[in-house]
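Here you go, one structure.
Just one protein chain is left out here, and the rest sit where they should.
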Amino acid sequence: MLAVRASRSALATRYGDVRAATTSLAAPLGPEDCTVQSMPDASPTKWHLAHTTWFFETFVLARAKPSRTPFDPRYGVLFNSYYEAVGERTPRANRGLMSRPTLEEVYAYRRAIDEEMGHLLARDLDGDIASVVELGLHHEQQHQELLLTDIQHVLSQNPLRPRYVDAPESRAARPADSAVGPSDLPPLEWISAPEGLRTIGHGPAADGTTSFSFDNETPRHRLFVPAFSLASRLVTCGEYIDFIEDGGYERPELWLSDGWAARRAEQWEAPLYWEKHDGTYHAFSLHGLQPIDPRRPVAHVSLYEAYAYATWAGARLPTEAEWEVASERCPIEGNFVESGLLRPRALSSGAAGAAGASGTSSAPRGVLRQMFGDVWEWTGSAYAAYPGFRPLAGALGEYNGKFMCNQMVLRGGSCFSPANHLRRTYRNFFPPGARWQMTGIRLAKDARDARDARDGRDASARPSGIGDSV
Amino acid sequence: MLAVRASRSALATRYGDVRAATTSLAAPLGPEDCTVQSMPDASPTKWHLAHTTWFFETFVLARAKPSRTPFDPRYGVLFNSYYEAVGERTPRANRGLMSRPTLEEVYAYRRAIDEEMGHLLARDLDGDIASVVELGLHHEQQHQELLLTDIQHVLSQNPLRPRYVDAPESRAARPADSAVGPSDLPPLEWISAPEGLRTIGHGPAADGTTSFSFDNETPRHRLFVPAFSLASRLVTCGEYIDFIEDGGYERPELWLSDGWAARRAEQWEAPLYWEKHDGTYHAFSLHGLQPIDPRRPVAHVSLYEAYAYATWAGARLPTEAEWEVASERCPIEGNFVESGLLRPRALSSGAAGAAGASGTSSAPRGVLRQMFGDVWEWTGSAYAAYPGFRPLAGALGEYNGKFMCNQMVLRGGSCFSPANHLRRTYRNFFPPGARWQMTGIRLAKDARDARDARDGRDASARPSGIGDSV
Amino acid sequence: MLAVRASRSALATRYGDVRAATTSLAAPLGPEDCTVQSMPDASPTKWHLAHTTWFFETFVLARAKPSRTPFDPRYGVLFNSYYEAVGERTPRANRGLMSRPTLEEVYAYRRAIDEEMGHLLARDLDGDIASVVELGLHHEQQHQELLLTDIQHVLSQNPLRPRYVDAPESRAARPADSAVGPSDLPPLEWISAPEGLRTIGHGPAADGTTSFSFDNETPRHRLFVPAFSLASRLVTCGEYIDFIEDGGYERPELWLSDGWAARRAEQWEAPLYWEKHDGTYHAFSLHGLQPIDPRRPVAHVSLYEAYAYATWAGARLPTEAEWEVASERCPIEGNFVESGLLRPRALSSGAAGAAGASGTSSAPRGVLRQMFGDVWEWTGSAYAAYPGFRPLAGALGEYNGKFMCNQMVLRGGSCFSPANHLRRTYRNFFPPGARWQMTGIRLAKDARDARDARDGRDASARPSGIGDSV
Partner (left out) sequence: MLAVRASRSALATRYGDVRAATTSLAAPLGPEDCTVQSMPDASPTKWHLAHTTWFFETFVLARAKPSRTPFDPRYGVLFNSYYEAVGERTPRANRGLMSRPTLEEVYAYRRAIDEEMGHLLARDLDGDIASVVELGLHHEQQHQELLLTDIQHVLSQNPLRPRYVDAPESRAARPADSAVGPSDLPPLEWISAPEGLRTIGHGPAADGTTSFSFDNETPRHRLFVPAFSLASRLVTCGEYIDFIEDGGYERPELWLSDGWAARRAEQWEAPLYWEKHDGTYHAFSLHGLQPIDPRRPVAHVSLYEAYAYATWAGARLPTEAEWEVASERCPIEGNFVESGLLRPRALSSGAAGAAGASGTSSAPRGVLRQMFGDVWEWTGSAYAAYPGFRPLAGALGEYNGKFMCNQMVLRGGSCFSPANHLRRTYRNFFPPGARWQMTGIRLAKDARDARDARDGRDASARPSGIGDSV
């Protein structure tokens, strides 16, 4: 996060774009929708709109202009998320009790802060302030994704099953999303990588400059990665139904101990939002309740379910290092929030998001696909500090570091993520029982388990596209 | 509830009045306010608006016109409160998760049902239907009071401390409410009544007609009531502060066992909504946070606190029979919702609400005051069926009877109650730990404890105004 | 409790008898059995043995000899039950954590206190001390019953299903308990009583002397009791199975609201300790798991189940006043702990416990049976202070009064009760959801519901045996 190279006008433009994107995501929602908190982990839309604004007011404006009068001095208590160093705050579970400020008042708050920020961004900023603006924009993009996951949960609680927006099919035919027949689904292949000393994490570019990252992606560091294989694509709903129908939710030997306890306590029998009607699985999404398309990547599974599925499939989850190493030749392309689909997309042989060493449009055998977008991919790595990690100084040091316990890393972004928010080194994290996020599964194997991996090691050319990056 | 004598047009008029009163109570509130549920026991304003409408749709319109198409068949699940016989319903604690229907949609629902009801009420109704309309109107008046108690709780949770409306003082000087000096507070007297076989409960009038009551007020029946004395007025905030400052919340011997456990678990140190700022007690009300007026009746106490206070004061709570017997010569007058004060009123020597045998405007010594309005008065009587009680037939039999356990009776109405909703026989009931209702304390004593009572018994004339009503 | 007329030696003898009875009840149990606490409401046997001893040490010895050295000053913290006035105490739920003092040490504690008490009882006691000794003996008898109910719960938790003692059948044939054939079960009759002003509660005898009672049975007082009918016998297991098989546990309209919530939360489908094996109901008792005898009184039901059963049967539960009035001509005879059966006994036409106006051994039609012993009978009366009730002074005032909320009265005693512990005026009380006590059901009806009641009122002679006792 250290150095921000964006020019003054580029940062102002980006500020405007990100802020506008947030309000456009909230646009289909009325004051009632924006007020409800459906569980302690999820926040009301109104809170997301205000908290992201409070972030700029607190960490940018108040620092840049210490004599400034706060917009409303009481907003800190309402809209501070978890920064202990910044003072008292409303308990997380009580965010849905705040009927005031109203949605309109929150929009007014956004406009007032945006105006102040506009003046600030028109001036020369010192590097520290610019860095925090950049952080604030990435922070806001994180909340864009949360806004969508949280409102999906809110709407799912309502027996009326309201839609956030109509499904794409009913708005207009979208061949890329709907024209894939079952036979088009590419087979799952194992893409291998040899063992080696690798380097992961975010660091300076070749020219010495450092682009933005969160502190938890640093420092760039070496580690030894044994040979492994990654599945060429995500696990689909159809494959997950096979797991369910093979008794996956009834066989404790497939599950982690805590996972089995969670499954029993919460009576999980399928991913979150799934319901069986007349023998057919349906899922509630931002488009309402719809039959499940077996070709789409499975979503809304916990780490526990991902682990059980992987065990059942004779595989395991990738480590975050394996994922990052494997992602190196994949372009950061895929089904992001900008596609407007708002759900994972079924893969076709020629679908976008495929990426090979050659980069040609015809997807070659041995190519990793869906690495970015669609669903966040659970890894088997506990979220922990990288060797030599230093949190940011001051209150912003609470941004990431203090959560480095009891959480698991996810990689790759989802159909709710803004495209320009993601990086290969990006580390998302959630507790292993979380299911309301747009989370899915990619399988991995040790090399000795994977025929492809062994084949790959023997071959003179590495068709897997995963090289030794030391 | 059996016979309704109101003429067709009188019922239609009353229907219009009651329904309009509900919407006028919701008028100061926006869509966000009306959506929030601050605890499982309290319901969102929107839910009150819709549930009362659902009551008429379900128990009146659907019965009167069985072939009728429901307004929205899914509303039953959303707006059924607790009628097991009517079908599935949303759990009580989830009422705040329903962002849809929106407030505007709920108002549209009200208008549509009101229009249908208008057509129905313009016709000759059979007596059963008219009875249910009458019940529905009293039901709606109960929800008017709940709407106010619940929104007070919602707003109290908000660190911004929003007001439902401005306090009367800031709107206009109201001498009746504010001109009472400390020295004007009438002393607490003990008003005695001799022992005797008494009759309580609702029954036919002298002319054989039966006016409305809830089923739990019937049948009218005899019971033996030993001699007792009632306090001439309610316990004030000032008196309650004496209790607090004498260690009332620290002395387990004053409390019921369950009460002491509640006090410790919930860390009660004063009535609900009280806070100490700079050494002075303030309370949050529908007018926001305001300093406490020691002359006002104390409110927002649980039965447990009322019991502890009474024990500390060397007295006890009245039984509901004592209260009802004593109320017989008190006119049903007082500080009701129509006063617009929305809080208990301090008593002056000549304040309204006083009532004597003579009915003169100068309040005589030995008169019970504040019996109706201001605050509901906790009694020491567990809520139970009267001898010979029969619940209503069908689903409406769930209205009252099934709650006859673990609740205590309250009497007299409050400053949130509509005046024409109350009766001397009216039995309100809440669990002993409830504090968010407008609940207060009137003391009682056994005759042998009360000097006034003994004096009264000796006197040839009974100045207490409580006669033998057998 | 005021005056104790027992001579010095009579009190000493009774002390010895009661104390010996307690240890004999604990005799079948080893140190491990006596240590376990199976739920917060139940106490370990060891705790009962010590707490009853602590009662004499604290309220008798320490008062009689203020300079006395306590047996172990730390025992107060361990063995004080709920006397806030006596000082700090171990939380109720932690009684099972106390491995020390050992069982042997507790027996030594009993012996030491008994020796001290022996010296005291050999002297002339002042009346106050003698009263407290008497209270302590009744207190200990209450704990004898609790010891049995609590150890039944402990043993029921053990998958080994250990027996406290073998069933009487396997010890020796007991005709009185086992020789009743199904056809012998007397039909349920309705025994009527006319309305009237009655007197209940404990008071002085005709000669002006006052025998022992708990404070909650006083004062003796008048009340008006409408005409009613009581069932001539207890509800049997067979009748209760009919209720279950008619969907009694699936029909919310039969239940109190809190009862239905408890049934769902705790998944009740039958009385506590019942299990279905191969289509037949069995119940765990102090004799282990045994098939249910349909003729035996049903036991281990909550007030909620008793209420639902009564509603299903078209009846209701009696009030405690009805029960006490009706009991007046019944001798205090029945199946108490001295029978050694340790479970309710099936009724035969000529069984002991029947009682008629004539008192002859052939039980006439129209006789109330099983009024004492077998099972405590839930009443529909909330536990509350009698008019004019005064608790004992000092810490012993906490004995009964502070529990007068959220509890229901039970009457009559059980097969776990010592015979000389019971009185017609005895008021037992438990929360409505309690099931581990030896609790059962007797039905009542309003007179207008009961053919027998009407017949009785017309008849010149009242065959019901329930007279007007004013």
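Going in written order, the chains are labelled A, B and C, and every chain counts its residues from 1.
To be clear about the criterion, contacts are C-beta pairs under 8 Å (C-beta built on N, C-alpha and C of every residue); 3 or more make two chains touch, one makes a residue touch a chain.
Everything numeric in this text was worked out from a predicted model, so none of it was measured.
Across the complete structure, the visible chains that the omitted chain touches are A, C. The omitted chain makes contact with just one of the residues C:31, C:70, C:127 or C:394: C:31. In the complete complex, the hidden chain is touched by one of C:101, C:297 or C:318, namely C:101.
The residue touching the chain not shown here, chosen from A:96, A:288 or A:432, is A:432. For the options A:8, A:222 or A:276, the residue in contact with the chain missing from this view is A:222. Mapped onto subunit C, the footprint of the missing chain covers residues 30-36, 38, 46, 74, 77-78, 90, 94, 96-103, 154-155, 157-160, 162.
Against the chain not shown here, subunit A presents residues 82, 84-85, 197, 221-224, 226, 252-253, 255-260, 303-304, 307, 316, 380-382, 384-385, 387-388, 397-398, 402-406, 408, 432, 446, 448.
Please note the rule applied: only the chains that are shown with their structure count from here on.
Chain contacts here run in a simple line, from one end chain through to the other with no loop closing.
Farthest chain from subunit C (centres taken as the mean of C-alpha atoms): A. If you average the CA atoms of subunit B and of subunit C, the two centres end up 38 Å from each other.
In whole angstrom, the spacing between the mean C-alpha positions of subunit A and subunit B is 51. Multi-chain contact residues, meaning those touching two or more other chains, do not occur anywhere in subunit A.
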